[in-house]
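The block underneath contains the structure these notes are about, expressed in structure tokens.
Removed: one protein chain of the complex. Kept in place: all other protein chains.
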Amino acid sequence: MSHPKFTPDQFRVLFDWPVQWGDQDLFGHVNNTVYFRWFESARVDYLHRLGMARLHGDEALGPILAHIGCNFRRQLQYPDTVRIGTHITHIGRTSMTIEQALWSTAQNLALAADVTSTIVLFDYNPQKPIHVPENIRRQIEELEGRKLA
Amino acid sequence: MSHPKFTPDQFRVLFDWPVQWGDQDLFGHVNNTVYFRWFESARVDYLHRLGMARLHGDEALGPILAHIGCNFRRQLQYPDTVRIGTHITHIGRTSMTIEQALWSTAQNLALAADVTSTIVLFDYNPQKPIHVPENIRRQIEELEGRKLA
Amino acid sequence: MSHPKFTPDQFRVLFDWPVQWGDQDLFGHVNNTVYFRWFESARVDYLHRLGMARLHGDEALGPILAHIGCNFRRQLQYPDTVRIGTHITHIGRTSMTIEQALWSTAQNLALAADVTSTIVLFDYNPQKPIHVPENIRRQIEELEGRKLA
Partner (left out) sequence: MSHPKFTPDQFRVLFDWPVQWGDQDLFGHVNNTVYFRWFESARVDYLHRLGMARLHGDEALGPILAHIGCNFRRQLQYPDTVRIGTHITHIGRTSMTIEQALWSTAQNLALAADVTSTIVLFDYNPQKPIHVPENIRRQIEELEGRKLA
């Protein structure tokens, strides 16, 4: 099973994360909700590199998740370390598209899941989306090493 | 904001669930991972009504999540009770499509999220998908009150 | 197994909570971390009745957990509904002692766990404990129906 679109070398931002025993559910594999926690952590790590959002409670501005779609391709078990690749593939007026892939170290970096998210930059005070600032766009393009539509 | 496709009266199986204070994250709203836990609980509740899966650890047979896509439409906060509608909209050879919608009681049953999942019936012993048994199909059609392709 | 100290009629504040399938871990019972989430929810519910803390992110004042000790007496499984009793048994200068007990409906209200917590009233701005205000003490004594040392 090879996925040319989802190999680690196509991501500039990689994030390794150990599996916890308690991530597993009654079926003996990592529960689906845990993947979303991991993907969130990898997105936060990505945004931190941009300095895009302090992501703290006293901040009025932050990214908000509008859509997320995930393909679960392999079951995961403890012990393992997952590697997550995160990149932004599209920047719109108020939103961005993020693609992420997750590989299992214990399974020779087989693709275990991939996910596409839409996040909206949000001002919590007027509770309104805001335009993606030009300097943020430039920082993302620099991090990704290419122009983004 | 009305969504003709996602109103409670279009779901025969409804499931109410209270929001916990700890479901909220630093941004002051329910964290995205919690929605997936709720949707899982509502799916399990649905499957229990069918007697389709004992869903216990010693069972070799169970549903496995292959894909899930979620639209987040409204932020949620404690205290609230969410109502989740679950129905199966398609039955394939080894998979089923489940649609779910989530409304907020505190926001006058406004739609807060909707989700589409693909689950595969899975035999954990040979680690292979199995065909949806005919009696399961009939039970689902009876619960839904209509024929399913 | 009877615990004269931990029967539902010795608690004025009771809180029912449904077990989720995903609360269970690989061992086939509810994971220990879930008990602490439930106890937290029951404490928040108790504090809400007092109006003691808005418990929101923009509040500078809130309760902080200093110690918690839990006896796990019975394993729990889905489906079940747990009942949690919460009462304050001692009020100090800056801290309060909370006792909680948890019974399983599916096991005829057998005691499944009991917990003792110390919480400190905390002002997050100077990051200092504060004295328990006299009106809070009075509200608690009214709720508990007795004087508290």
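Letters are used for the chains, namely A, B and C, taken in the order the chains are written, and counting of residues starts over at 1 for each.
Following the convention adopted for this analysis, a contact is a pair of C-beta atoms (placed from the backbone, for glycine too) under 8 Å apart; a residue touches a chain by one contact, two chains touch by 3 or more.
Not measured: the values here are computed from a predicted model.
Asker: Check the options C:50, C:70 or C:143 and report the residue that touches the missing chain.
Answerer: Result: among the candidates, C:70 touches the missing chain.
Asker: Considering the entire assembly, which residues of subunit C contact the chain that has been omitted?
Answerer: Contact residues on subunit C toward the absent chain are 26-28, 31-33, 36-37, 40, 55-57, 62, 64-72, 75, 124.
Asker: In the full complex, which residues of subunit A touch the absent chain?
Answerer: Missing-chain contacts on subunit A: residues 17-18, 20-22, 26, 28, 37, 40-41, 44, 48, 55-58, 78-79.
Asker: State which residues belonging to subunit B touch the missing partner chain.
Answerer: Subunit B touches the chain not shown through residues 21-22, 24-26, 28, 31, 33, 57-58.
One rule holds for everything that comes next: only the chains that are shown with their structure count from here on.
Asker: Average the CA atoms of each chain to get its centre, and name the chain whose centre is farthest from that of subunit B.
Answerer: That would be chain C.
Asker: Measure off the straight-line distance from the CA centroid of subunit A to the CA centroid of subunit C, and report it in whole Å.
Answerer: Distance between chain centres: 35 Å.
Asker: When the centre of a chain is set as the mean of its C-alpha atoms, what distance in Å lies between subunit A and subunit B?
Answerer: 23
Asker: Between subunit B and subunit C, tell me the centre distance in angstrom, where each centre is the average of that chain's C-alpha atoms.
Answerer: 30
Asker: For subunit C, write out the residues touching at least two other chains, lowest number first.
Answerer: Within subunit C, residues 21-22, 26, 28, 57-58 contact more than one other chain.
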